[in-house]
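All protein chains but one are shown in place.
Per-chain residue numbering starts at 1, and chain names A, B, C and D are given in the order in which the chains are listed.
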Amino acid sequence: MMTSKMWVTMGPQHPFSHGLWTLKVKIDGEVITDAIPIIGYLHRGWEKECENRTYPQIIPMADRLCYSASMTWSHVYVMAVEEALGIEVPERAQYLRVVADEICRIQSHLMWLAAMGTDLGNLTVFLWSLREREMFLDLFVKLCGQRLTTNYPRIGGVRNDMPYLFERDCMRVVDLFEKRLWDIIALMDDSAIFLSRMQGVGRISRKEAANMGLTGPGMRGCGVNFDVRRDDPYEVYDLLDFEVPVHKDGDAYARYAVRIEEMFQSCEIIRQAMAQMPDGPVRIKVPRNVPAGSHFARIEDPRGEALMHLISDGTDKPYRLKVRSPIFVNVSGAKRMVLGTRMADVPAIMGTIDMCLGETDR
Amino acid sequence: MAGDDFYEAPTVEQVIQLIGDRFGGDVTVRGSKERRVFLSAGRERIYELCEYIHDVLNFEQASSLSGVDWETHMQMVYHLSNYYNGVMIEIEVDIPNDDLRVDSVTPIWEGANWHERETYELFGIVFDNHPQLERLLTPCDYEFFPFRKSYKLRRAE
Amino acid sequence: MSFSDWVNISDPLANPNSPYGVTENIPYSVGSGLWEIIGGILAWIINMIVPGNRLSPWLISDAVTNALGLVLMVVVFFAVIFIVNLTMIWIERKVLGRIMDRRATRIGPLGYLQCLADGLKTFLKEHIMPDKADKKGYMWAVSIVIGSAVLIAGMIPLSPRWFLADYGTGLLIVFGIFAVSPFMILVAGWAQNNKYSLIGGMRAAAQMISYEIPMLLVFVSVVLMAGSLNINDIVQFQMDNTWFIIPQFIGFVVFMVAAVAEAERIPFDLPEAEAELVEGWQTEYGGMKWGLIMLSDYFRGYVACALGVIMFLGGWALPFMDELVIPEIVFLLKVILLFFIMVWARGTFGRIRTDQILNIGWKVLLPLAVLNLFIVVLLKMGGVF
Amino acid sequence: MDMSLYPHAIAMSAAEYMSWSSAMIDGLLSSGMKRTVDKVTGPIWAWAMKNSIHPLHFGLACCALEMAAASNTKYDAERLGMIYRSSPRQTDVLIINGWISKKVRPDIRRLYEQMPSPKWVVAMGECAISGGPWYDSYNIVQGTDQIVPVDIYIPGCPVKPDAMIDGFLLLQKKIEKYFARGVFMED
Partner (left out) sequence: MAIKYMDKYPKNVALRGWILKPFLTTFKNMIKTTIHRPVTIMYPYEKEWIPDNYRGRPGLVFEKCVGCGICERMCPTTCIELVEVEDEALGKVKRPQVNVGRCMMCGYCAEYCPVEAMTVTPDYELAGYTREDLIYDPYQLKWENTTIGMEVHLEEHLPSNLAKGVTDKPTAFYEVDRPKLIGEKCISCNRCAKTCPVDAIEMIVVGENAKGKPIKHPKIDDSKCVFCEQCIVICPKDALEINEVL
């Protein structure tokens, strides 16, 4: 039968795109035969702007790089600067950073879970996971004073010590969350409809994933056993005991399962870090000028491997700051992931990538 | 590459040893740290070097490619990583200002594709053999290269 | 002449011209009674201004009372269904809110007036028609979608004394008109000149046509068991014997699944799938047209639930307490119960895929419907009913 | 039914109808009837409009997450009748919740044009108000009001969901004022 194919432009204002990007798909009936991702709608020249700001001023800017994982981005920025300065952060600050990172990871994954729920047509998952997310945002409010843009790490430590009773709040939230997450899992994993939507959809092989540069849960869903936290440890992650979940299938369900398991592991990391946390100072004074040189730091963002490459020239402003965003690379493989699937699968596949366009377009 | 051994997860020492053996004077080792190797290479052999790193040393992933404008010359910085022991290689390649060309590594790592497109539109460095060298982030009617140091933002004026 | 000479409330059923002379019909009684009051007052006032005119006696003549009584009857009937529909929208919002652990709507007492505000707002919005749209198709599709939805809603009796027309073909004509709207959705999707709505329209047509067939097979088995197409007879048969949900449980399940699909609700709301097709076939409809489409969605939901109640849950009857309860209320409560199950499913499930929906329709529901028909035939042959 | 009983049912030609309706409108306007009707119906329309605000489901940046959070269980914007619709044809409010780059500028203008009036625009967050942190960028429009008229500005970086709801309460006041001048029989 002869069928004519048509181009459908999904975006920039489209409910499936969490953020602002466009996926042009060529469909034959419902099956996708070609796809072109278009990004850049949020491009603001972040790296260029940083060349005109002093080092501390960039920390809140780094928060706005990826709005749902702001903590990790400012963290990787200060790590790059500390690498260039060659200073060691106080141990308590390292633990605090780890705790804040993991809270950030959980709330980012919950935001993803919510978006995934709406992509698959269920509003209950959206609201339940946002309800759990509020608990972690409340922790952020107590710790840093803002819900999303934390502005918490500082060059040479963190902004402030834990507030009064923060440890107790943290433990309570983590315990409650672990209990409540099973409700959402019952809604997603025990439902034949969700499983049939996720299993076998958007399959990526390990080789393709490596070649595309996929990182994060997308990569671990393809059977790559690698995690920057464990294999290239920074801060105090080498003192903590946690598992890196790996799934062999490489489909949407695998990425989903990896993220859910990561949330459980993050809870465990928060518990251990809180238990092991030593007393001491949380912030040291650093010089305002950074010696010239080229340094980089990488970190495990909730979405993948975040890398910042800093070139300093001895002044109080960076000469060049390059951001390696995980989603920028992951989304470049969007074409390969959606080819041959149906139109209804596009939200399911793109949902498991966990788009965040702020860091992609920079 | 035929005739070479395959190293699944080479250590820092192995990386320096092997690259030194193979490329000799073309590639200089600027230094090394725990799990980090810093190299600089000439732009003639960068494709060959990257292919060797990918095929033999098994660095499956190109983490990041960034351009730097040093005003006197441009520079490409490659960050390559593997999936096994967290070793990363940083390669610096100098490009003269009057001939902004370098070989594309997209045929080796597909993940480098968009990084190169981005560098092209922001710095104006042209990548040979790139499959689709077009503007990616900025609107298609931009004529300038915003990340060059010669382009000043309002605050810097 | 005094006021009482003009307004004389008679027994409308005693009127020889009345179409409902034989049976009791509350909406008609209310309608013609209303006209006797309103028309009487009008006639009295006109007569006071212009004494001895010919208009006043005409207004309260038998024929005019009949005609306008019929119009008012429709208004009364429609008002009741409309309020039921508003209640259903309210129930949906409230139940979803409770499932999702939030407050949901709060406008008006208990949030009941939210849908009224939504409806009034759509009146205010600008009328937009896309430039490249097919004008006739664009407008007619909405009219027919809402028209057919209201028409079938009016064809469902709430009780033997609360109906618009008692007709022998009964359920058959309801199902016939129920199946009209997929075609109009296809037309609407095509006429908007938008790719999303076109895909949505195609999906709607494919999905609804494939779900008509199991639905009709279930319908056939019900009719076969009751031995009549007339809705009253079907309900009466259930009152005499047993509710059809007991012998035909498979049929009930098949019918409910198909009804959810017909009403385009989650998990079968592919034509409006928000995640990939913005708003599906309604993408380019705005303002009042969109308000009417939303209303027709709920009317179709009401019809689907009402059909389920009539065919399986014994209509307006409750066992052992026929005399004690008001049948209209019983019927509406049962409808709302079925609707609650639909809302519950909406709060629980996601959306399924196009190929899966067709697979379920053809490979699961159709064999089950045939099995159900087979059981009915066996029961009928065995003389159980 | 005996049709002879009825007056000539509805036998007005289109031309007749047009002249009749325009005469009616003129009569209404000249007699002051319109003002009276507006006085009665204005509050009703205002009540309906302000209690049924349908914002466009359009997320730009950080504040989009807080926009989503405003409809979550803790803040629940549906209490105020806010339901997000994805098609601009069915929406009343365009929330600009992030920075506007030069690439997305025509799209935002287009979305605004696609919405049926009466419509409102809310600039949410610093980036939408004035460019915010990206005030010196080469690719950012310095404020939403340079491309579409803005009714409410909600500062915050990002805007707390409470603050967003607070901004919408302010918008409701503006809507009331808008309908006080009357909409009966206006295009």
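The working rule: a residue touches a chain if its C-beta (ideal position, glycine included) is under 8 Å from a C-beta of that chain, and two chains touch if they have at least 3 such contacts.
Remember, it's a predicted structure, so these values are computed and weren't measured experimentally.
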Chain not shown, its touching partners among those shown: A, C, D
Chain not shown: contacting residue from A:12, A:121, A:156 or A:218: A:156
Residue touching the undisplayed chain, where the options are A:53, A:75, A:133 or A:255: A:53
Residue ranges of chain D at the interface with the undisplayed chain: 73-76, 79, 126, 129-133, 135, 143, 145, 151-157, 159-160, 162-163, 165-167, 169-170, 174
Chain C residues that touch the omitted chain in the full complex: 95, 97-103, 106, 344-345, 347-349
Residues of chain A in contact with the chain not shown: 53, 56-61, 63-64, 87, 90, 124, 131, 141-142, 145-146, 149, 151, 156-157, 159-160, 163, 183, 185-187, 189-193, 195, 199, 241-243, 245, 247, 253, 257-258, 260-261, 264-265, 268, 280-288
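The criterion applied here is as follows: only the chains that are shown with their structure count from here on.
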Whole-Å gap separating chain B and chain C, where each centre is the average of the chain's CA atoms: 66
Chain centre separation in whole Å, for chain D relative to chain B (CA means): 50
Junction residues of chain B - those touching two or more other chains: 138-139, 146, 151, 153, 155
Junction residues of chain A - those touching two or more other chains: 14-15, 40, 43, 45, 48-49, 52, 127-128, 131, 361
Residues of chain A defined as touching chain B within the complex: 39-40, 43, 45, 47-49, 51-52, 210-215, 219, 224-226, 228, 231-232, 294, 296, 298, 305, 307, 309, 311, 319-320, 322, 324, 328-329, 332-333, 361-362
Chain D residues touching chain C - in the complex, by the definition given at the top: 1-2, 5-6, 44-45, 47-49, 51-52, 72-73, 76, 78-81, 85-87, 89-90, 92, 114-118, 183
Residues on chain A engaged by chain D in the complex (per definition of touch): 12-15, 18-20, 40-45, 48-49, 52, 60-61, 64, 67-68, 111, 114, 126-128, 130-131, 133-134, 137, 147-149, 357-358, 361
